[in-house]
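Structure, as structure tokens:
Only a single protein chain was left out; the remaining protein chains are all shown in position.
Letters A and B name the chains as they come in the text, with residue numbers starting at 1 for each one.
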Amino acid sequence: MLEEIKSLRKAPEEEYYVPGHRTCAGCGPALQYRLVAKAAGPNTIFLGPTGCMYVANTSYGCGPWAVPWIHTQITNGGAVASGIEAAYKAIIRKKKTDAEFPNIIVMAGDGGSSDIGLQALSAAFYRGHNILFIAYDNESYANTGIQTSPTTPYGAWTTFSPAGPVIPEGKKLMPKDLPKMMAHGHPELKYLATASLSYPLDLMNKVRKGLNAEGPAFLYIHAPCPKGWSFPADKTIEMGKLAVETGMFQLYELHEGQYKLTYQPKEIKPVEEYIKLQGRFSHLQPEHIQKLQQFANGRLKEVGIEVSVPAQ
Amino acid sequence: MGVVKRISGCVATATAVKLADVDVICSYPIRPYTGIMSELARMVADGELDAEFVYGEGEHGQLSVVYGASASGARTFTGSSGVGVTYAMEVYSPISGERLPVQMAIADRTLDPPGDFGSEHTDALCCRDQGWIQGWAATPQEALDMTLMYYRIGEDPRVLLPQYACQDGYFVSHILGEVDIPEAAKVKEFLPPYKNHHVLDVRTPQIIGAQMEPKMGPGMQYQRYQAIEGSRKVIEEVHDEFGRLFGRKYNPWVEEFMTDDAEVALFIQGGHAETAKTVVRRLRNLGEKVGLVRLRTFRPFPTQQVRDALSKFKVVGTVDNSVNFGISGAAGVLLTEARTAMYGMGDKIPTVGFVAGLGGEMITHDEFYKMFMKLKEIAKAGKADKENYWLPFEL
Partner (left out) sequence: MSISPNEVPFAGTVPSPKTENEGMITGSWRTRRPILDTDKCTECLICWISCPDSSIKSTTAGMEFNLKYCKGCGICNEVCPVGAISLVPELDFED
């Protein structure tokens, strides 16, 4: 059992995601990785489906994890994790090892979870493997140079959704809601939560709850990306906070069939305050911003947060 | 002594998997290999085999599950057929690249089209160059023996490579044959527990499969090249030991059938060789100097052994049970591999390619007879008028 971390002072000093990686300065996904590793501790195996957190961390035949790590294809994080879990179950039962059953954590990007990796993810949860699957959402295929993924917001510029005279808003589609897909229809699911790197204690405790659950746990972590979203490297934490404060991202958990909001902003700010700081939205016209406001309001309503910024 | 039973290729393979005390099995249904998995599922349900039986979400998932399980120190088994084999294509190279000795049974099936259930070697041959040990069993007995030997070969610390244990769909997988099932204790002696030093264990943390820089690429590929080339010695040792322990002595590379003084011969792999043998026997009774060479191990390809076996004939005909559209020689992989093996021998031995049994059609006695007659004709003329014949349309 991993204990609840009551304050920053009580957070483990030890790092298992150590310094020395090629992620960009101010990288959100790197920060959340560090928090996850810190919360999970030494009895952990990480799986790295192809994505930023594989490429930028392991370049040149090395990597920054003090615990075991294995690469998986971008397609199959859930399936490889299932295999690791099944193997440990079998070889412990058959007394072929004296190792303890480890924490098995998949660290998949939004593409490796909501898009090409969805089949393997869903199958692992259907089968009930005792794993923690983390989707760190930086809202694009960033490692390949920022292409739209299913979780890229409406209106965001990416190299596959550029804004132009014919398509003035850039990305035309609304994003897929992966946590909702995972929450409904996987009867073996034991724990599900969303988290943000801007709320580190909440994030680390959700990691621990997910690992303590005897069965599949899903954690969806919002991880701002200075390069892909085009904002200064020192604004990563602020961007994560603004996403929550404007209703573009919500923090909740689903445990034993009950949804619970884990953080509720005192006052909801207009989405414009969030998007005006990001170059990827700089081309948006007022009517596009209204659509994003409608999107945020819809998501807020869904989780039971009062909508205070009207959308036209 | 073992027990002799009449069982299918599928049941023979499943029996070997049980004897190998496999820890993790990952299934997905596709005909005809499904029979192996149903039998294993029964064994697990009945308590005959203690293994995790994971329902794969597809073949890509199956190969991914055994990749993770093998990397955690478990002995693993999976399998597929036809389009299932090609669906998993992405995962074959990472498995051999991480040097994980998983075993996959392939009971051949055609790709689509024609989309029927029939056998064709095209599926397994599509993934032939991924750093896996590969060969075809021609009988249920051989399927059982191959499964055990392949685990031993693949898990040898000098090899550490995955294996495709192939058998023709239906012709081997679903037809009963007499199988001598070895005693579990003896198998235990032959097949020690799987040990791999680069496993996922928090007590010895390692980073497996980090991205490399280009200057490390050639060396990484060279390691796999050395592994599969080095496996030749291990393959021979393991076949020798298997013969000593179980009394079934196989030539690991090629089986020669009535090749003494033969003038023309067919070069073939898989279960259709059994049909061809009856034709060879009949023709021999009629005084014809014909023979047959059956390839047993396809990867690594036994270049020298094939050269030695085929060099004594006047004409060689290859029988390809696969489609390889646009290939050099316009027949199939066996023709190009045989020609490559024979190239540079000095003596010019005409080689001709027969493409037969596609879509799961039987290669009939009559068709093999026609092939031998064509070879005789070429031997007499000293050269072929055409380098390939698609049966039944062109012969």
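FYI, contacts are C-beta pairs under 8 Å (C-beta built on N, C-alpha and C of every residue); 3 or more make two chains touch, one makes a residue touch a chain.
Keep in mind that this is a model prediction, so the values were computed, not measured.
Within the set B:Ile207, B:Ile235 or B:Val333, the residue that contacts the chain not displayed is B:Ile207. Among B:Glu59, B:Glu98 or B:Asp168, the one in contact with the hidden chain is B:Glu98. Within the whole complex, the absent chain has one touching residue among B:Gln226, B:Thr278, B:Gln304 or B:Ser328, and that is B:Gln226. Of the candidate positions A:Gly61, A:Gly185 or A:Gly279, contact with the unshown chain belongs to A:Gly61. Note that of A:Ala11, A:Met181, A:Leu277 or A:Ala311, the residue touching the chain absent from this view is A:Ala11. With the whole complex as reference, residues 8-9, 11, 13, 15, 17-23, 25-28, 30-31, 34-35, 59-69, 200, 232-238 of chain A touch the missing chain. Seen across the whole complex, the unshown chain contacts chain B at 97-99, 160, 198, 204-210, 212, 215-220, 222-223, 226.
Simple rule for what comes next: only the chains that are shown with their structure count from here on.
Residues of chain A touching chain B in their complex: 42-45, 47, 54-55, 58-63, 65-73, 75-76, 79-91, 93-94, 96-97, 99-100, 102, 119-120, 122-123, 126-127. Contacts from chain B toward chain A in the complex involve residues 23-24, 26, 50-52, 54-58, 60-61, 64-74, 76, 90-91, 94, 193, 200-203, 205-213, 216.
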